[in-house]
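Okay, handing you the structure first.
Heads up, one of the protein chains got dropped from this complex, but the rest are sitting where they should.
Letters A, B and C mark the chains as written, and numbering starts fresh at 1 in each.
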Amino acid sequence: MTDLALELVSVTAGYGDNPIVREFSARLYAGTITTLIGGNGAGKSTLLRAIFGTNRHFSGQIVFKGETIEQLPPWERLKRGVGFVPQGRCNFPAMTVEENMKMGCYTLPAGRHVAAIERVANSFPMLRTKWRTDAGNLSGGEQQILEMAMVLLVEPTLLLLDEPSLGLSPKMQGDVFVTVQQVARTGVTVLVVEQNVRGALLISDRALVMEQGRLFMEGPAAEVRTDPRIRQAYLGGNIKQTAA
Amino acid sequence: MKLAAALVAALLFAALPLLTTSNYIMGVGVSALIFTVAAAALNLIYGYTGLLSFAQLGFWGIGGYATALTVVTFGGTFWWGLVWAALINAAVALVVGYPTLRTNRHAFVIVTLTFALLATLIARDWVDLTRGALGIPNLPPPVAFGYEFGTTGRFYWIAWGFSVAMLTFLYALCTSRIGRTLVAIKQNEPLVRAQGISPMPYKLASFALSAAITGAAGGVYSFHLGIIDPLFLDFYYMQTFLIIVIIGGAGSFWGVVVSGIALSALPEVLRFSADFRMIIYGLILVVAMFVMPSGVAGWLRERRLARLRKTLR
Amino acid sequence: MSAVLEVTGLRKAYAGVHALDGVSFAVEAGSITGLIGPNGSGKSTAIDCISGFQRLDSGKVVLAGADITGRVAHHIARAGLMRTFQTVRVYERLSLSDNLAIAHQQFDAATWVDEFLRTRRYRKAVEASEARARRLVELIGLQRYYEAEVGILSYGQKKLVALAAALMPHPKVVVLDEPVAGVNPSRIREIEEALRQLNQAGETFLIVEHNVEFITNLCHQVVVLDQGLKLAEGTAAEIHSDSRVLEAYLGTTPEIAEAEMRTSA
Partner (left out) sequence: MTVDAVYLLQLTLNGITLGLLYALIAVGLSLIFGVMEIINFAHGELLMLGAFAMAFALPVMGLLYWPAMAVAILATMLAGLAIYEVLLAPLKPDEFERSILITLGLSIIIIHAMQYIFTATPRLVDTQYGFEGIEIGSIRITWTRVIGAGAALVAFGGLYAVLRYTQFGRAMRAIAQNREAALMVGIRPRVVARNAVVLAAGLCGLAGAAISPIQLVTPYMGQFLIFKAFALVIIGGLGNIPGAIVAAVALGLVENWIGGFFEIVWQEAAVFVIMIAVVFLRPDGLFKRGGMRVG
């Protein structure tokens, strides 16, 4: 847990003229799962988008593999190994699973498509059974797994997941968490935002707690899980005031 | 302040036939007055309600033909012709507007555009009614109480009276609660609905009013020209109205009125060949959309707001 | 106390997924009722269905004795239910006074004929609207911006404007969709205080909010939704000590071992 996968140095990011994440600094370690938790509107999704580059960057540095990437467009970050699965349904609903997988290979050279699809489809056998189905006709959980598979095709070393279990049944949530764990075992660093905090913390190594766009607390997942302040982060309004 | 200035300007315009005997200058004056009314009507539907309507060209043409046909074919007076022009256009606007406004604003733009081009084709091809490409020449001068508006100098008074009346009406409308509601609909339709206001009647009414006024303006203009033919539906007119609204600033009543007067006079002053003038219009449109999409009024407004922000923060 | 808003068996599904699966609750006249629940629990869908911004599949909504089920949004507003929106909605390019006046105009007797003739009825309506607007602006503390364009205000101030606009026509119920999300903590206290004062003056609120502390401080009655179902209902204190509520927020521990067996099989 010593290899640094991603370092955020005082990152401020948001939309338009409105910075939502403010001076956020954190480190992610290679091959670990980190959960990002915080109440609604704390800026979790904004932070993930800032790391992938789909919103406005105001200041600060994002260091990935020894390189600052905050000025690069998303496709360049993807080529360098940053994968992002946004919140909600994020696939091509009127294309088949097969076509969606081919789109996932978009940034790969043509010669590697077949092997990449073969590799990822082997780790997600469910996809093969629905190969000719339009993605829009898959269940919510299946679509979530498809989206993760589409990003994994390019073998990212950092995977950003925004609410992967949102709207899924508890059984499907379990499947998604196991999938995330499997992915991390292959050496991929995962940063996940989850509404099911307990489930996420169970599979995570570390946790970052966000409040009002800033880092409020961090530590090993097991410790954060039992910290009473987490309860307040969700049921209370302002952690700083109640904690003091 | 603005109202006083407007009053002075209106009186100055009224004095034009006393200041000059040139038919040419008075002709330019008539065009400026009528185009300003048509542009103000476009401003009502586009600037206030936020619906880009290309149908104005069709309304303009239908208005011109309706007025001309009332007089020539159906034996009515010019004044009744204007009434028919307004009524027919309002009815057409309701028929086209109701189904289209239920969809989305993209469809509205395209349907109105198609409508405008259809009107052109009908003017050319419905020979039984419109006399086709030959048109209807020698439109008789309007008469009121035995007074014949036979010369350009006399016709000027009609154009002046018409535009002062229409602009006053539009000003009263745009500054009323109705005008305010139109702006609200343009800015945030869900909020309007959440406040108990149904947007549809407002949109339809502003489209129909805009159509009626444009139609009447077309009627007046056709008698100024003294002839109506399919060229009356040349896309040139639509472009002129649009450029007036965009340069003046969509949604700004006075911005559009001032730019209407200025821009209708300008091409006359510049006197290029027709094609060259149109190329310049096209360039103005493209450049304005990039440099100043909200027009002169919008630009001034942004500067004022920036100052206000500074003092308030 | 009697219920001013009664919701019975509300159901709504998107593409086969139940966003609301038979939710019932009531809002007492003169109360502040909170509607809480984790992300995706169906809160927003519920108020969209109640206020006519989405069609409900089945269920019944009764406002002050009148059945408003399935009516369009502007009818429901006129029946006396005003709402705000999660991402703040105001007329950015109109002044604060106009923002408030528009919210009122549908509720007075003056017609456009009255307006054009400037009748007594019109003048009285404008006066009443203006008086109400001044009072509300004072309450939200934005007097100095009364004639300013709303676009120049901060996000939190716009939320206050939206709140004031919803209150303009003396509605029977005001539904607030996340009134303090994205608002500065210091300002949250102000909003809380303003709502309490308004409530004491007789206004009824239904508040959807993520900030449970805010709800706990303010609400007489709290309804908790989870996965499209009503999970709990009671006073703020009861809700706070209900372990199921925390479960809903933090998520149940998924049967990961079981899932692992399923995927490896």
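Keep in mind that, in the parts below, contacts are C-beta pairs under 8 Å (C-beta built on N, C-alpha and C of every residue); 3 or more make two chains touch, one makes a residue touch a chain.
These numbers come from a predicted model, not from an experiment.
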Query raised in the report: What are the shown chains that the omitted chain is in contact with?
Result: A, B
Requested in this report: Based on the whole complex, identify which of A:Val154, A:Leu208 or A:Val224 touches the chain you can't see.
Outcome: A:Val154
Query raised in the report: Of B:Trp79, B:Phe169 or B:Tyr281, which residue touches the hidden chain?
Result: B:Tyr281
Query raised in the report: Touching the left-out chain: which of B:Phe35, B:Phe115, B:Tyr202 or B:Tyr221?
Result: B:Phe115
**Report entry** Option from A:Asn18, A:Thr54 or A:Thr186 whose C-beta touches the chain left out
**Finding:** A:Thr54
**Report entry** Touching residues (missing chain, whole complex) on subunit A
**Finding:** 54, 73-75, 78-79, 84-86, 89-95, 99, 102-107, 110, 147, 150-151, 154
Query - Residues of subunit B (touch criterion as defined above) contacting the omitted chain - result: 52, 95-96, 99-100, 102-103, 105-107, 109-111, 113-115, 117-118, 121-122, 125-126, 235, 239, 242, 246, 273, 275-276, 278-279, 281-286, 289-290, 293
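The rule is simple: only the chains that are shown with their structure count from here on.
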Query - Touch-based graph of the chains, sorted into line, ring, star, complete or other - result: line
Query raised in the report: Which chain would you call central, comparing Cα centres to the global Cα centre?
Result: C
**Report entry** Far-end chain from subunit A, centres as C-alpha averages
**Finding:** B
Query raised in the report: If you average the Cα atoms of subunit A and of subunit B to get two centres, how far apart are those centres in Å?
Result: 54
**Report entry** Computed distance of Cα centres, subunit C from subunit A, in Å
**Finding:** 32
Query raised in the report: Okay, in this complex, where on subunit C does subunit A touch?
Result: 17, 38-40, 155, 178, 180-182, 185, 188, 210-214, 240, 245-246, 249-256, 258-260, 262-263
Report task. Within their complex, state which residues of subunit B touch subunit C. Result -> 172, 176-178, 180-181, 183-184, 187-188, 190-198, 305, 308-309, 312
Report task. Quick one: which bits of subunit A touch subunit C in the complex? Just the residue numbers, please. Result -> 18, 39-41, 140, 163, 165-167, 170-171, 173-175, 177-179, 181-182, 194-200, 202-203, 212, 230-231, 234-238, 241-242
